[in-house]
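With one protein chain held back, the other chains of the complex are shown just where they sit.
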Amino acid sequence: MLEIKCPYCGPRDEEEFSCGGEAHIARPLSENSLSDKEFADYLFYRDNPRGVFLERWRHAAGCRRWFNVARDTLTHHILEIYPMGAKPVSKAGRAAYNANWRRDSQAEIAAQPASQKTNKTSSAKR
Amino acid sequence: MAKNNQKNMTIAARSSASIDSQTPISFTFDGRKYQGCKGDTLASALLANNVHLTGRSFKYHRPRGIMGAGAEEPNALVGVGTDGRIEPNLKATQVELYDGLVAISQNRFPSLKLDVGEINSVLSRFFPAGFYYKTFMWPASFWMMYEHIIRHAAGLGKAGDDHKDPDRYEKRHAHFDIVIIGGGLSGLMAGLQAAKSGQRVLIAEDQPQWGGWLRACEDIIIDGMSGQAWAEQAVSRLQEMENVTLLSRTTCFGYGDHNFLTLAERVSDHLAEKPAHLPRQRLWKVRARQVILATGAIERPLVFAGNDLPGVMLASAAQTYLCQYGVLVGTRGILMTNNDAAWHNAFALHRAGCRIKVIVDTRQNPSPALIKQATDLGILTRIGSGIIAAHGRLHVARVEIAPLSEAGDALTGEPEHFDCDLVMMSGGMNPVVHLHSQARGKLKWDERSHCFRPSTTHEAEQSVGSCNGSFDAAIGAKEAIAAARKAIKANSGEAAEITLPEITATKIKWTPMPIWQIPTGQPAGQGGKAFVDFQNDVTANDIQLAVREGYHSVEHVKRYTTTGMATDQGKTSNINALAILARERASDIPSVGTTTFRMPYTPTSIGMIAGRDIGGLFDPVRTTPMDKWHRAAGAKFEHVGQWMRAWYYPKDGENIQEAVIREVEAARQYAGLLDASTLGKIDIRGRDAAEFLNRIYTNSWLKLGVSKCRYGLMCKEDGMVMDDGVTTRLAEDHFHMTTTTGGAAGVLDWLEEWLQTEWPDLQVYLTSVTEQWAVATLSGPAAREILKAAGTDIDLGDDNFSFMSMREGHISGLPARIYRISFTGELSYEINVPARYGMALWTSLMRAGKNFGITPYGTEAMHVLRAEKGFIIVGQETDGTVTPYDLGMGWIVYDKKPDFIGKRALARQSMGLGDRKQLVGLRTKDPKQIIPEGAHAVLDPNQPPPVDMLGHVTSSYFSPNLGHSIAMALLRGGHARKGETVYFPMLDGKPPIEATITDTNFYDPKGERLNGQH
Partner (left out) sequence: MASTNPHAQMPQITALPDIMPNPEGGAPGLTLAAISGKTLINLRASDKIKASLDTLFGTALPTQPNRLSIIGASRAMWLGPDETLLMIDEARQAEFMLKLGATLKDTHYAATIITDAIRILRLGGARRLDVLAKGCGLDLHPAIFAKGHCAQSLLSHASVTLARDAEDSLLLFCRTSFSDYVTSWLKDAAIEYGYRLDTSPAPHR
């Protein structure tokens, strides 16, 4: 059983938490021109890496807050815990964030307000 | 010493510090009565009674005896107890004797001495490695029959009667700075260091007594004391310290992530009279900041023909029985060894009166001092030799000894024969690396000691002493102190000064010879069975055969031959099997690698794992404030999630159909009263509450007036319906949401998730108020009159209090919020009062409604009433694949809104296809026939398989108000099929049920009854 350090309540047993799956999946804004296929990247496709995975957890039986965890799926070591809305700061966490295919997906681009949109138009990398 | 006298002789002569020979206790084994002493294990007591034959082997039913003295025992598995307390597959070496203990042998029929299964042994040419895989493979359809045969043949012991375990089991969470597993020399040393430094320390010892091998070791002196005296002194010092928890009879059987350890404490297994308040066993769930493993080592058997005969025993076990239990396990012994240490075991037995006839050493050059010592004692030695076969029927009687080549792989001379009743064997030591390995620590092969030792660790964990391959006492003690200091430092503690005790013991040069199988001089497969895994009946030949058949990976060989599986977990078998595999592959052991050690280290009882989660405490049972009334009224209950809800209220011997018909009719003719307290309720407040609801629900919420109610559907982001309910605007920035009973917790979590992770800018706060409010739903034409009779300050007239609105006031003097909403289609009020008044409200309404024919109804009648109206139940009409459109509820989706959860997904091309399963009503041709829920619809009942299935029935009831059955179904393209006939083939061979596809709103389709005027 993992021991997870809730950013508020401190170390607690895994059974107090629920896992919310992959983190950093931005929700496309409603005004967008995504195709069904591109939208499916947001809706259905999830990463399942062997190694560092950025995922969301919630302290369900405690303070009920959501937070992000960088966890190595191979070793179960927790590298970093950081708040919702933030990005990982550890080297491995940053690398995992940047390496995720989603960064280039149309769904993610469509999630950014117009002012922040990059000029990337390449299709999603797999 | 003549054999038939031995029983009395040994009992009288027994003396050791671990047993109390003044306190004889009696026990039975296979129905025969024996005497043992306090402090005995079942194994030591049986041996003291000269009982060696304790079981039949798994596959071949060969006679087996006691081979070890602890957790490693592969043979002597017994069932202990009677009736509901029978526990099978216990190792006799770990069962503490108590007065009246009842033990039985296993895997024998009809008796231990005469076993018909022994024929398997004669037939063993046909019972090779992978036998199950080969024989039971084809044809696949026979598997059902094979499985029956295998299950009968497999399994050793039999468990006690189902559901009759009379014992209590406990669990306990605990947190420690340092956890030490093993209470031998190294464990106690580490414990003293850690404890003196103020750390919170747990030391767990598997055995009843502390000290580990110190208790079986004759010659060790620590600080001028015997090893055992030192251990006792160390433990009494530790016991005095508040920061120390000492657990004996406690096995750490699992090592999980992040230093989470599971330990099994045997609290009262060893007591003849088990106090009612004490648990039988206690499961410790321990989180440790640092772990020190001091789990010792297990002696390796040697692989030679007949090595499984009763009377063939590990050399260290023979010494343990002598020193610890005062039992001499034979009268004429032979030792075969590949190392120096076992010579001392033989000397100890010889001095105690077991005549060691020959010491056989497979090495060409053992220490001359040992040879001289043996010669002085009158023991013959055979150097560079091996036992090539042991013979006997139910006990070893004779061995053949022959000279071996230097590598030990061939015979170089003719065999000699020796009579004996004991063969001691020692093939070196295996450090107990199981926990280290469970913790995903790596192992390395030690070329000098020929064993696997821990190398790198994965968790905050260290191994010390024998389990680290440090077999020398002084080195082990030093290691233990160093490890404890390292752990203290890692915990930011300060290590206290502690002096290393002075340890003197016979110096043993630890240079065993790598010899993994004693040759027989005969072709493979002949010359007798040489066992590698005694528990699973795997021989050296089986492993050779597996390699010949192409199984090269250690994991494959393990599964194909079953070596190292089951409760043994490779304790005695692992290295010999790996070595033989390496030899057959012309490789070496490190390249072959080792299999994964899995938890549990030793078998654990299911009762302990279940703990108190049984019977009434299996799962929380949630009850409403009116629960006692329902019980007093004789209601039948049903589980809805964890809630207990009144299901129906049978009267005068009614069955469920009769009761439900009465309740359903009453609700439409007079009035029904339902306990709806279990509905999920969420208080929603904040400037952006309406905007939030507008994004959560599919319909529009911004313009809902204060005190007005609205029904809403929630979808998941994929557009599938997840929950529904009525939400009421209490104030501009304040809403009261209701959810389904089962969905309450999930919906609150769902809403919080969106607020915290996606829309943190919205000013909305949520609070669960499910239990704050008790809810009684009054429904039926007389509802308004009953409210008036109960006394209320609310104007119930339609002008003031219209459908889908809320009024606050009092009912029978109780503060109430009344929601005029309807799940029955009748005039209906959901009356909410603070939960403390729930019972008062209920009884007051029942009293006020007496003259109006008020009838309490349960969840079953509620289901029928809503189905008559075609109202869905989320989770019954939906299953996570159903959209609002599929339900025919497109009217509730306001897609002009800029956004709501599921909006984009509902616009996907695939959502608009006509062949989605859609909700329709069904009317059977025969109005009395009720289609079973879950029944599948077909267009042509005579179509040969594969039959094209349209969908399934989600709800189905007899409607007394309509006089015919009604059903709802999800059918492919159902909305376009209204008026078509479909058939429901029955499983029981009866003719298919014929039905017509209809609308779902069966009753009062115009909704005229909502106002109670009709």
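Each chain gets a letter, A and B, in the order it is written, and its residues are counted from 1.
Just so we're on the same page, a contact is a pair of C-beta atoms (placed from the backbone, for glycine too) under 8 Å apart; a residue touches a chain by one contact, two chains touch by 3 or more.
These numbers come from a predicted model, not from an experiment.
Only one residue in the set B:643, B:750, B:885 or B:1003 touches the chain that does not appear here, and it is B:643.
In the complete complex, the hidden chain is touched by one of B:31, B:368, B:550 or B:620, namely B:620.
Among A:16, A:36 or A:104, only A:16 touches the chain that is left out of the view. Checked against the full complex, the candidates B:835, B:854 or B:935 give a single residue touching the omitted chain, namely B:835.
Residue positions on subunit A in contact with the hidden chain: 8-10, 12-13, 15-16, 61-65, in rising order.
Mapped onto subunit B, the footprint of the missing chain covers residues 168, 170-175, 200, 275, 277-279, 285, 287, 612-613, 615-617, 619-625, 628, 631, 636-640, 643-644, 647, 656, 683, 685-687, 763, 765-773, 834-836, 839, 859-860, 863, 876, 933-934, 957.
The rule we apply is simple: only the chains that are shown with their structure count from here on.
With centres set at the average Cα position, the gap from subunit A to subunit B is 32 Å. Listed in rising order, the residues of subunit A touching subunit B in the complex are 1-3, 13, 18, 20, 27-28, 30-31, 34, 36, 39, 43-44, 56, 58, 60, 64-66, 75-76, 84-85. Note for the complex: subunit B touches subunit A at residues 256-260, 287, 440, 458, 717-718, 749, 752-753, 756-758, 760, 898-899, 903-905, 908-910.
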